[in-house]
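The complex appears here without one of its protein chains, the remainder shown in place.
On to chain A.
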Amino acid sequence: MAVTPSHILRRLYLVAGGLFLFAGAVVFKLVNLQAAQGEKYRDLAMQRTEKLFTIAPNRGNLYSDDGSLLATSVSKYTIRFDAVTVKEETFRATVQPLAKALAAQFGKPADYYEKLLKKARTNKNRYALIARDLDYSDFLAVREFPLFELGPYKGGLIIEQRTVREHPLGKIAERSVGYERYDDNGYVTRVGLEGAFGDYLRGKEGKRLKQKIAKGQWKPIGLDNIIEPKDGYDVVSTIDINIQDIAHHALLRQLEHYKAEHGTVIVMETATGAIKAISNLGRTEEGTYYERLNYAIGESHEPGSTFKLMSLVAALEDGVVDTSTVIDTERGYWRLYDRVVRDSKHGGYGEITVSKAFEVSSNTAFAKIIHNGYKEKPQNFVNRLMEMRLHEPLGMPIKGEGVPVIRNPGDKGWSGISLAWMSHGYEVSMTPLQTLAFYNAIANGGELLRPRLIREVREWDRTVEKFDKEVLHPQICSPETVGKVQELLRKVVSEKHGTGHKLDTPFLSLAGKTGTAQKNYVGKDPEKLAYISTFAGYFPAEEPLYSCIVVVHEPDKSVGYYGADVSGPVFQSVAQKILANRPIESHLPEFTLEKPDLDEAYEGYYSLAQEKMQTLPDLRGMSGMDAVSLLENLGLEVEVRGNGKVKRQSVSKGTDISQVKRVILELS
C-alpha cells in the first residue's frame, strides 16, 4: 500500500476543499434565505409572533339624581373544570373536600358536585361547567378551594371572565336605563340612557402590541401602550329613584287591575324640565308587565281630550272665545257634514260656558269653538299650534322619539271636519312626553322646556359637562292665557262636575286634564274598539313643582276606561307620595320655662357648694339630695331619715367641721 505523508496530504487537501465547498454552500443558502426569501419569512415572523391587542376601557357608571347606581359594569366569572389534566392521586384525594366546599358555597348537595366532578373525569371532559356567572367574591373563594388552588395545569381550574352591565335596581326604569349592544355583525342597538349617552359612557379602546412567547402566551412589547385606553365617563341622570319607584309601582298596580295592554308614566320637574321618573310597562302573554318599549318617548298617538288644552290656549290667544263665552252643546250631538261629534254624557250639557266645557270635557263644545272660530282661516289655528311648537319633536337624545303630527290645511288627510276633530285630540298625534312638555309649559308660566334626562357627566369627582335647563320656547302664550287655563285645570279636579273630581282630596291641590281617546275606531268594529286613558297635569296647583302624565293603553273595557278612573289614580298616588315625602318646615315660637323656686333652690346649693366651708352650714329648707351631696363632699358621714326637705339637722349650724363626724338629717 505504501502510504507516504505527501500521499495523505494530497488527499487531505481534497477533503478539506470539499468541506470548504460545503461551507460555501451553507453561506450561499444563508444569503439566499436573508435576501431572496427574507421578505416572506419576515412577514411570517410578524404574522406568527406579533399581534395588536385591544384593551377594553371600563364603561362609565350611570347614576340617578341622588347618586344611586342605575347601571354599572361588573366582572362575572364562569368556572369550568378540566378533568383530564389532574393527576389521579390528586383527584382522588381532593374530589370530596372540593365537592363539600362547592356545596357550602353554592347550596347544592355535596354529592351532586362529587358526581359532577367524577362524571367529568370518567368522560375525560376538559370543559365541565362548575358554576356560571359568579361575582368577584365568590370567584375568590372558589379559587382557594381544594384542588382548584393548584391552578389550571395541576388543578384543572378554568376561569372565564366577562364584563356584564348590571342594574342594581333591577327592572325599575330598565327601558329608560337601556343598553348598548353590539351583535356579531358589528351592528349596534342603542336603547335608553345607555344608548343615548354611550359616547360619554363608552370610553376609548387602547391598543397594545404583544409578542408571542409560547402557545397562548403573549408578552407586551415596550413599556407603554400604543394607545392608552380611556375609561368612560360617569353619567348622572335626572331620574330620582324614589319618584321612579313610586311611579313604577303605581302604574303597575293600575295596569294589573285594568289588564291594560301597556302604559307609561312620566314625572317632570316643572322649573327645570328634568325627568324625575319615566316608567314604561308592557304586558306579556302571561299577563305580567315589564319594561318593554319606551312608549313615553317613542309612541306617538292621537291624544284625545288632553289636547283640548292646546285647542283652548290657541282659541284664547287668538281671541276666538273667552272662558266666559257660552256655547250650546246641542244635546251632546253635533252633526258636521256627514259626521257626528258626541259628548260622553248622553243628552249633552246644555248651554255652558267655555270654562265648564273644559271642566266637563265637552267634545261638541270644543268642536264648535274651533270649527266656528277658525273655519274661515283654518291655517290660523294650525299656525297657532305650530307657534306653540307642537309640530316638532322635542329633540330627545334617546333614539326613536315619536314624531308629532299636526296637519296643514290642504295636506293629505285634511278635510272639512279636521278642525272639529283636532279640537278634541284626533287627526293629530303626539307622544306622551310631548303632551307633558306642553302641560309643563303651562305649569311653568308659559316657558316650554326640553325634557332632560341627564344632569351631568363626570370623570371621578370632576364635572366634565353640566346640563342646565333648555328653553325650547320662552313664552308659548300670554301670561293671561296661562293664568286662565291654570285655573281651569285646577277646576277639572276641584269642581264637582269636573271630570277629574274623583282625584280631589283635601290635602292635595292637583291640576290636570283627563283624556279618553278612542283607538282602532276606523273599522267600526266594537270588538276592536279600544281606549287610551290619559291624565296629564301638575301639582301643587298653586305653585307647581312637578308635572306628570299617565297614559294607559287598552284597559279592559269591562273594568273601566275613563281617564279619571284608569290613569287618574296613578297621577294622584304619585302626587301624594311625592308631596308626602317632602319635609315640612314649621317653626315653633321660642319659649322658656319659668320656675322660680327651682331656680332659687339650685342657686342656694350652687353658692354653698362653691364656698370653702369651715363650719357646718344651715341646711334647713334645702332638698335632701342637695344636702347629702354637700355634706359628703365635706367628708362627713350622713344619715338620712325620711323624704323631702331638711327639717332638722343633728349638728347645729356654725359647728366647726373638724369636730363633726356624723350628721343625721331629718327630712319631711
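By our rule, a residue touches a chain if its C-beta (ideal position, glycine included) is under 8 Å from a C-beta of that chain, and two chains touch if they have at least 3 such contacts; residues count from 1.
Basically, contacts and distances are computed from a predicted model.
Its record in UniProt calls the unshown chain "Probable peptidoglycan glycosyltransferase FtsW", which is the match among "Dihydrolipoyl dehydrogenase", "Probable peptidoglycan glycosyltransferase FtsW", "3-isopropylmalate dehydratase large subunit" or "Nitrite reductase (NAD(P)H) small subunit".
Remark: the omitted chain is touched by one listed residue; of A:85, A:211, A:353 or A:518 this is A:211. Among the residues A:7, A:119, A:339 or A:641, only A:7 touches the chain that is left out of the figure.
Contact with the omitted chain, checked across A:25, A:74, A:93 or A:403, is made by A:25.
Chain A residues in contact with the hidden partner, per the touch definition given at the top, are 1-3, 5, 7-9, 11-13, 15-16, 19-20, 22-23, 25-27, 29-31, 33-34, 37-42, 44-45, 48-49, 211-214, 217.
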